[in-house]
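A single protein chain has been omitted; all remaining protein chains appear in their positions.
Per-chain residue numbering starts at 1, and chain names A and B are given in the order in which the chains are listed.
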Amino acid sequence: MVGDGVKIGLEVHCQLTSLKTKLFCSCPTDYRGKPPNTNICPVCMGEPGTLPVLNKEAVRAAVMVALALHSKISRFTYFTRKNYFYPDMAKNFQISQYDGVGGAPIAKGGYVDLGNGKVVRIRRLQLEEDPARLVYEGTIDTATATLVDYNRHGVALIEIVTEPDITSPEDARRFLQKLRSILEHLGVFDGELEGSMRCDANISLEGGVRVEIKNISSYKDVERALRFEITRQSSLISRGIRVVRETRFWDERRRVTVSLRVKETEEDYRYFPEPDLPPVVITDEFIDEVKRSLPILPDERKRIFVEKYGVSEQNAEVLVNDKALADFFEDCLKHYGKAQELSNLLVGDFLAQLHSLNLSVREVKVKPEYIAKLLRLLDKKVLTGHLAKAVLREMLETGRDPEAIVEEKGLRRIGSREELEKIVDRVFRENRKAVEDALVNEKAVHFLVGQVMRITRGKADPNLTRQIIKNKLEKVRASRKA
Amino acid sequence: MNPLLYPAEKVASAVRNGELSALDYLEAVLERLKHVEPKLNAFITVTEELARRKAENIDRRVEKGLKVGKLAGVVVAVKDNICVKGVETTCGSRILKGYRPSYNATVVERLMAEDAVIIGKTNMDEFAMGSSTEFSAYGPTRNPWDLERVPGGSSGGSGAAVASGEATLALGSDTGGSVRCPAAFCGVVGLKPTYGLVSRYGLVAYANSLEQIGPMARNVGDCALLLSVIAGYDPRDSTSLKVQPMDYQTKLTDPPELEKLRIGVIKEFMGEGVQEGVRERVWNAVQSLENLGARVGEVSLKSLDYALAAYYIIAMSEASSNLARYDGLRYGFRSSDQGLDWNRAYAKTRRMGFGEEVKRRIILGTFALSAGYYEAYYLKALKVRTLIRMEFEKAFKKFDVLVGPSMPMTAFKIGEKIEDPLELYMCDINTVPANLVGIPAISVPCGLSDGLPVGLQVMAPPLREDLVFKVAYAYERTGKWMFQLKP
Partner (left out) sequence: MPRKSRITLKEIEHLAWLARVQLTKREKRLFKEQLSSILEYFDKLDEANVEELPPTFHVVEHYNVFREDEPRPFPSDIVLKNPPKMKGRFIKAPRIV
């Protein structure tokens, strides 16, 4: 079957967006929205004679990440030059770290719990500089020139390399979401910023070879790219064509992976310790200090949601996988005490509506007390579930108070028997044929209920409506017998 | 006395007191430069106008009674691998043609702050790879003592400029002897400081872990003065040492005798490969030091046999990576790349931009770092480096300074060694150890052999520049050597 024996390993690059300056120079990191090549200096442009100086906060941030991922922190670590030519590298080497002769990454090992019974092991963590942004005039394989913007070149990246423990594209996306949430909880990373997280994926299918996919720049795309690749490879295998070991490039516009057809010699990065940077010694005291300053992390937070608030495991997992959502949940909880009901709304309709509005939790303008109000309107049966959805959408679009929306649009549930009986009478008058059907066929009752909903624009209490219709049908039957 | 022969300190004091106008002095140097430069080719760029503006500015301030710096009016030549903002910096390479740094090297900032007048950028072996200044894309520099001979290298332009009076002082850089070799060949004083004493920020990297910017001058006092200006901690260079600035000049005669100073003559530096005349001059110099009260002994450093190989492996490896950035995109030369993909375009720009010696070292360095060879070459060389360091540490327990010839020969003829790279590398045999170990080493003229200058090399433990200056100064004061303006 397609997708069997899939092994995926990810190399995730996250900008340490909490840093105000680049990794090795004092250029500000606030380049987004600025003209190309604005946040540049002789150092990050690799001008001859310039030297790197390590950003102190980058080391602290990396140690925080290492602790959060349960990794083993190196007491002695240093930077390594990774030598390779590419137009996105100003020096044609990257100051990075390396796990091998000539290197010592800042941390090794560790894991991320996906919360669905699966655990992804971490191989290593390392600090390195972000390459420049390349803009192709057209697509990468047809452009006649490449335009280089060095604004982000030299921004601190933490590279997180996993073991090939991921077994599906969905889990790859889950991993990225969980990782993002962890980093956001640490306060070192903001996943909302465009291009702040990118990854490369290694994927192999049962009996195939490892293919590397580069240039994946979103959570959704990791799933798409891997799905595409699984389909491509299994289709080759099923036709008896050998899968080639290669590096492919994810084209996010066309949503395909393309082979770059570059000369496939074995990469030889000629790693050696960066002579311009002295090593970094990380002491137990420093680690302890960082440990003490660690904020609460998703797994611990989930435990609290479940054990203290009584939220279901499943809902809690969804909540903590998005820091903004978990924060919002806790804010709402201050105004509405029924945690499970609140979580149902948030992980259900709330997320679904955000998705259809193409909004992130952070963009939500709704005050937590309004979510609480909405839930209370449901509790008091002022709103039906159907109405609540409409009110919620209006709230998300405008940020308004649900009570005001209910008042203004008259979205109150019609729960008065008298009022509904009048409407049912009207439906019976206007749909004689359907009433005849309903007398003999239980299923045709739905149609009559639907008619009531249509006339009341969904405001009718569905249970009461059904009850009134059934009673009326019973009366008709009785009168006919008599 | 002809102001052209004034020591730097005298120039500065005369300018400060209003006895000498900085501009007049500059014009005299420029006149000299215009006279000898066609013969020497010591400069790649002469910054005449910038220099005039600076000199005028100094004179104006002197007139107004304002403070001027330690090097007020002193004319300094800067090797073309040290960045001066806005002034073309080529490293003697075609690939940096047109590159104007957007910043000043730390040493240049310090020169400017002390009111030095920078006269231009001196010729050098391309990217400092050479010992003769023949490997420059801008033609070879000639030795002021004999125009048919090389001035040494790679700071040959700086050496020739100081020897010929085209500048009062000069900055060179020393990766494996590039200050001391031209100092020896041109009959001037040149120092390679302790690794980390002088900021490398703004020195175009050849081999980061080995090199230092070093002062070159006509006498030891000037050399010490220039070091006092450029030395000191710089937060922009992470390998810079946090040491207190020192006035090396005041240490020259403190105390003036060499009583009890233990001098070790390195046997391996005085062996077979050394020209007879050179050996003789160096022994005579050692004799003079002994006469001043020093205790002389011999010391054998067996590991020096490996120094040259270790040095070249390390230097080439680092260079292969440092020089990767020259791809034509951000600065310097770019070949036409119509129809070429980036790989081919880069390879073409680099073919046209680099000279043969640079290519040779890039290829060798790439080899030494490549998979399967890293441990056999690069790592091995670094271990040998440890061995040599240990042996020097041991030697410095017995001796305060170690001495020998700076170069095993006097200046050779232009073209004489250019065909055989290995033979040329062998010239550095006495200079590379100080770079591997990171210690200060000076070359001070100690006489002539067949009419060509010979340099005495003095090495001391890390940060003991005061010691090497003291010994060099004591020798200079014997009067056995007097600076002569050439040609």
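Criterion: a residue touches a chain if its C-beta (ideal position, glycine included) is under 8 Å from a C-beta of that chain, and two chains touch if they have at least 3 such contacts.
Model, not experiment: these values are computed from the prediction.
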item	value
Of B:R61, B:K348 or B:R477, the one touching the omitted chain in the full complex	B:K348
Touch criterion as defined above, residue of B:A12, B:A315 or B:V384 at the omitted chain	B:V384
Touch with the omitted chain, as defined above, among A:V119, A:I140 or A:V244	A:I140
Residue in contact with the excluded chain [from B:V36, B:A224 or B:A310]	B:A310
Touch criterion as defined above, residue of B:S21, B:T90 or B:S209 at the omitted chain	B:S209
Positions on chain A where the hidden chain makes contact	19-21, 26-29, 35-42, 45, 47, 53-59, 78, 85, 87, 92, 134-136, 140-150, 260-263, 265, 268, 270, 273, 275, 277-281
Residues of chain B (touch criterion as defined above) contacting the omitted chain	98-100, 102, 195-196, 209, 235, 238-239, 241, 303, 305-306, 309-310, 312-313, 320, 324, 327-334, 337, 340-348, 350-351, 354, 356, 359-360, 362-364, 366-367, 370, 377, 379-387, 389-390, 421-422, 425, 436-438, 462
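As a working rule, only the chains that are shown with their structure count from here on.
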item	value
Touching residues on chain A, where the partner in the complex is chain B	42, 45-54, 81, 83, 85-87, 90-93, 101-102, 146, 148, 262-263, 266, 268, 270-272, 275-278
Complex interface listing, chain B residues touching chain A	81-83, 89, 91, 96, 99, 101-103, 105, 200-205, 208-209, 235-239, 317-318, 320-321, 324-325, 327, 329-331, 342-343, 346, 366, 369-371, 374-375, 378-379
